[in-house]
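Note that one protein chain of the assembly has been removed; the remaining protein chains are unaltered in position.
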Amino acid sequence: MTSIKHRSKKAGLAPGTLIHMGRDKGGATRVDLVQYDETRLEKRPVTALDECLIKKGIPGVTWINVEGLSDVEVLRHFGSCYGIHPLVLEDILATDQRPKAADYGEYLYVVLKMLGVDDGTGEIKSEQVSLVLGQNYLISFQEGLEGDVFEQVRARLVNEKARLRAMGPDFLLHALLDVIVDHYFLILEKLADRIEDVEDELIDNPTTATVQTIYRLKRQMLFLHKAFWPLREVASSLQRRDSQLIRDTTVIYLRDLYDHTVQVLDTLETLREMLSGMLDIYLSSVSNRLNEVMKVLTIIATIFMPLSFVVGWYGMNFKHMPELEWSYGYPVVFVICLVLAGGMLVYFKNKRWL
Amino acid sequence: MTSIKHRSKKAGLAPGTLIHMGRDKGGATRVDLVQYDETRLEKRPVTALDECLIKKGIPGVTWINVEGLSDVEVLRHFGSCYGIHPLVLEDILATDQRPKAADYGEYLYVVLKMLGVDDGTGEIKSEQVSLVLGQNYLISFQEGLEGDVFEQVRARLVNEKARLRAMGPDFLLHALLDVIVDHYFLILEKLADRIEDVEDELIDNPTTATVQTIYRLKRQMLFLHKAFWPLREVASSLQRRDSQLIRDTTVIYLRDLYDHTVQVLDTLETLREMLSGMLDIYLSSVSNRLNEVMKVLTIIATIFMPLSFVVGWYGMNFKHMPELEWSYGYPVVFVICLVLAGGMLVYFKNKRWL
Amino acid sequence: MTSIKHRSKKAGLAPGTLIHMGRDKGGATRVDLVQYDETRLEKRPVTALDECLIKKGIPGVTWINVEGLSDVEVLRHFGSCYGIHPLVLEDILATDQRPKAADYGEYLYVVLKMLGVDDGTGEIKSEQVSLVLGQNYLISFQEGLEGDVFEQVRARLVNEKARLRAMGPDFLLHALLDVIVDHYFLILEKLADRIEDVEDELIDNPTTATVQTIYRLKRQMLFLHKAFWPLREVASSLQRRDSQLIRDTTVIYLRDLYDHTVQVLDTLETLREMLSGMLDIYLSSVSNRLNEVMKVLTIIATIFMPLSFVVGWYGMNFKHMPELEWSYGYPVVFVICLVLAGGMLVYFKNKRWL
Amino acid sequence: MTSIKHRSKKAGLAPGTLIHMGRDKGGATRVDLVQYDETRLEKRPVTALDECLIKKGIPGVTWINVEGLSDVEVLRHFGSCYGIHPLVLEDILATDQRPKAADYGEYLYVVLKMLGVDDGTGEIKSEQVSLVLGQNYLISFQEGLEGDVFEQVRARLVNEKARLRAMGPDFLLHALLDVIVDHYFLILEKLADRIEDVEDELIDNPTTATVQTIYRLKRQMLFLHKAFWPLREVASSLQRRDSQLIRDTTVIYLRDLYDHTVQVLDTLETLREMLSGMLDIYLSSVSNRLNEVMKVLTIIATIFMPLSFVVGWYGMNFKHMPELEWSYGYPVVFVICLVLAGGMLVYFKNKRWL
Partner (left out) sequence: MTSIKHRSKKAGLAPGTLIHMGRDKGGATRVDLVQYDETRLEKRPVTALDECLIKKGIPGVTWINVEGLSDVEVLRHFGSCYGIHPLVLEDILATDQRPKAADYGEYLYVVLKMLGVDDGTGEIKSEQVSLVLGQNYLISFQEGLEGDVFEQVRARLVNEKARLRAMGPDFLLHALLDVIVDHYFLILEKLADRIEDVEDELIDNPTTATVQTIYRLKRQMLFLHKAFWPLREVASSLQRRDSQLIRDTTVIYLRDLYDHTVQVLDTLETLREMLSGMLDIYLSSVSNRLNEVMKVLTIIATIFMPLSFVVGWYGMNFKHMPELEWSYGYPVVFVICLVLAGGMLVYFKNKRWL
């Protein structure tokens, strides 16, 4: 919901105006640089952005990771060094982007959501990641939440024999996208767990809270759907070899990425259908319980109302009520009451209410 | 709803017949002219429409803004000066147009809704905007509601270094469309606020009024859907370079506009799904409360009906009722009543009704 | 519904067998002829169909309007004179046709529904109109209901300066289609009025009759949907210049017709979604009222059942009931009853049931 | 449902294995042969299948109709004589085929459902019909239910001047398909009748039986949808001239067939939507009646519970109850009761419950 609210801040500004729209998710902007080829690997934080970090024609692959978008100057620096269009810079800052891939000839721009789980609270964290792929470099921009899902890629880079080291920046792009999509399965797993809990609750003891949980889960799935659905188109376009920055050897891996994306969507769709089926169960179970309650009430009333009438009858104060004088009057009324009550019980037994 | 009603006024008239169909939203028709290039900016209101305002081959960009459609003669003037087809003029007057973009070779016609929020009442105002883009001019027609969303564009025009000043009328077209679409986010933000309010209401204290609010919100979204959905096709066709009036440098900006349009639709769709989920919650909460009410009733009846029977029993006036004579009769009935009531309470406890 | 029933009469007959399938909507078949060009206009009823009315190569436009389909011979006459395929003649007679446009080279066949409102009863009247467009003629077939929507076209024809007079029969085709589609807006306006009435009813005092009205409106919309939906394809195919009988100057008008068709469908869709939302409101309002009723019952029962127990208690006839002898017994019971009732009221107040 | 069960008998057999899968719908297999051209018509039952019935190059059209699929040898005979692929023979026997048209070059295979109404019971009968169209022959296979819908085609064949006699086997194919599709309208008519009955029942006196009827109708429509939907694709592919066995003169008739198919689907869809609307009405009517019942109960309880309390009050046996001694005590209580009851009635009147 918050994303809708921040977007309106920009209404009417010139396109390409650089304003950081998201909540400020981190502290200072941090820039890390990794340069590698098959034989060499160099990692260092970048402290000063005086001159352009990557020169044309430099061999190997350069990966620059930017954490935190609050410092607009950093973005401007990269924009002028690598000829990134102001609209792309604007998109990097607008942290409610729909996932997309756009080919600008000189570079390829991919934006998507990185989802993670907070180790402490177990909450889902969402962060926008923008990737700019050039001839011999890849720049990744994160919103600046602590931690990211790229650790495993960094670990693989250290290994000299990793395929990653032998290939170009397009393969690094695939590696980063792949690890992001893989983490989507973690989120879906968490959701599946909670849906199973709700299922158990539905059968044991459904309450209004159960419905609210279902609603909240639905809302989360709406959010995930919004984040996942356009990704299919992104992966599909990358794999179609539209851009010359994607080498042929990488295409087969991007096809694999596409398969994963489709699977993520399939799983999400299955979970959604399961959820919507649950509401039907809930409603039918509520209706059933109402039926049960009403049966109890009706049985009680149907047994005791006639009985009360009978005893009220002989509580009347008429002078001339012959039964009152009879010596067997009292036991006869007792029998009448027993028969009435028993008859009712048999009737309800036949109606299967008991 | 009103739009449907006005449309029928025209049934059977020759195509191209100029009749103002909308409610009269403003007073007199006002024409404003802005002429600019990189070095020069001239603004003036136009009082007399004796001769054509723009000559062929005039350098720079001319932007004519027409407010108010009640004076059909003004339209006819523009029609004959710039060769605008009578059907286009008719469309400008028919203020219930579906958003569309049509290429007439010499000029490009774009029509869409401009939405704004009234500063005083907070109500949503809607107005049809028609844009006619020619080789060196852009004419915009508004229905004439006070105020428009173009102020920010006018402000940017004043700035000599603005990209807007250096580019053609197609870039001005983009600027106007962009600011209109940006204001859609404001409307969506307002809707999101109200949906959040309804959500809170649903959990705290849902009433029939809540359902009526949901229904009204749904209706507004139907209206917005009708206004936004065709826009996607409009933005897409503009960006596809179908018209020679769109310069290559502007295309990248129109692609950005297309992205915004898709995002507007996405957000609207998300809000709609949230709303429809709410009705389910409401219904299940109503069912639940009914259950609660019925439980209270059943518990009361189930406890007091047997008790009333017992005390009624000893209110009978039979001559021969031995218990009445016993000295412990009264306390025994007291104990029986206690046990009956206690037993019922335990029963309901076990059924988790309490 | 009736259309389904008449169709089965024809099962198994040879294709092209001419049988009038619809209800007989009018009396005798009437043929009217209008011949015009820019300078000349001649109108006359045709009484005898001895020879073909239009010769090849005759200048100007000939419009033959046939009212009433009961006389199959008339159709056969037109079939043999202008080489109309027997299947087309069969379609003209089968008055439950789906709207369509089919190009037979020599002529173009368009069939659709003409809807009107009966001035007296306000009922919607529906009639099938078939249009056969040739090189220099247009033949229109109506089912023969009194009155049609073409009067305005006839009135425009009288005017010598009308564009209609200067153009070919394809422009006449457009004029007739346009006036038919324009009248659809009248029908939609009527529906919108009734929907607004239902909305008011829903909020004021919803009854079962309201639901039945909603259902009837839905059914009417199903009928309209069936009549309107294929029209979009018809208008689209006409505008695509598939036929050589459509001149280039007419195409722009047919594009306008297409826009109107889309708008008709859009409006119908909006009305349908509004209707389906209403049923939800109705159901939730019924549930709410049930809740209200049950609350009243529960409050009454919860207050008076314990009270009745108390007074029943002291109606017992035990010999030894000390309270009965106490001089303050009666007032104490009075106070107990007051406290019980008051306590219940406070309890319901807290539960917000009051 | 039965079709699902028979299909599994074949699991794992080699493709082209000939096993009759359907219920045995008839007795012995019967083969009838009709040979005709413009001048000649010969009909005879075939008793022995020693040699191939149709030689290549025989003039005129040969139509072989096979009734009953229980004798697999007959199928094998036709397979070897006319080079029909084993998979096609298998499809002919598998009587739960989805309607389809497949072009095998030498011949064209069309399979669909023939629906009829049993004259006695009024039940719908369904039978699979396979049609194999060759250069100069057409073979039709039926499951063997008594009677078929082809009688009318046979009658038309007798007529020497019928177009059917002058044209090739592809026109005969159209004639058979056309008569089958025409009979679909009969089925839809029956359904429409029953739906109208259900509508009346819904308004007069809806019961659980009504819902079960709606469900059964829905199920029948599911079956029809399965039978009709693929037919659209069949008719469309035939009309597209994909096969060289379809002559140009027949194409226009197949286009007509396609139109009928679309109309069948349209009508079915309309009936389905009507049915689904009915369930909503039923549910709302049930809710309404519950409301009515509850109102009666509440009114009764609200009137008599306070009254019972009052009379119970004066049934107490306290020694000191001054009212009991008053000479106007009894009439005063009478008035109190009248006022209480009257007040309640006014209250319910105001609430519009009465």
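The first chain written gets the first letter, and so on, giving A, B, C and D; residue counts start at 1 in each chain.
As a convention for this text, contacts are C-beta pairs under 8 Å (C-beta built on N, C-alpha and C of every residue); 3 or more make two chains touch, one makes a residue touch a chain.
Just so it is clear, the model here is predicted, and its values are computed rather than measured.
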Residue of A:F185, A:W229 or A:W326 touching the missing chain in the full complex: A:F185
Hidden partner interface residues of chain D, rising order: 1, 4-5, 7-8, 10-16, 85, 87, 91, 96-98, 100, 102, 205, 207-208, 211-212, 215, 218-219, 222-223, 226, 279, 282-283, 286-287, 289-290, 293-294, 296-297, 300-301, 304-305, 307-308, 311-312, 314-317, 321, 323-325, 327, 329-330, 333
Residues of chain A (touch criterion as defined above) contacting the omitted chain: 149, 151-153, 156, 162-164, 174-175, 178-179, 182-183, 185-186, 188-189, 192, 196, 203, 252-253, 255-256, 259, 262-263, 266-267, 270, 273-274, 277-278, 280-281, 283-285, 287-288, 290-291, 294-295, 297-298, 301-302, 305-306, 308-309, 312-313, 315-321, 352-353
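Assume only the chains that are shown with their structure count from here on.
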Geometric centre distance via CA averages, chain C-chain B, whole Å: 26
Interchain centroid distance [CA atoms averaged], chain B/chain D, Å: 42
Residues of chain C touching at least two other chains: 283, 287, 290, 294, 297, 301, 305, 308, 312, 315-317, 321
Contact graph of the chains (line, ring, star, complete, other): line
Set of all touching chain pairs, with the criterion as stated earlier: A-B, B-C, C-D
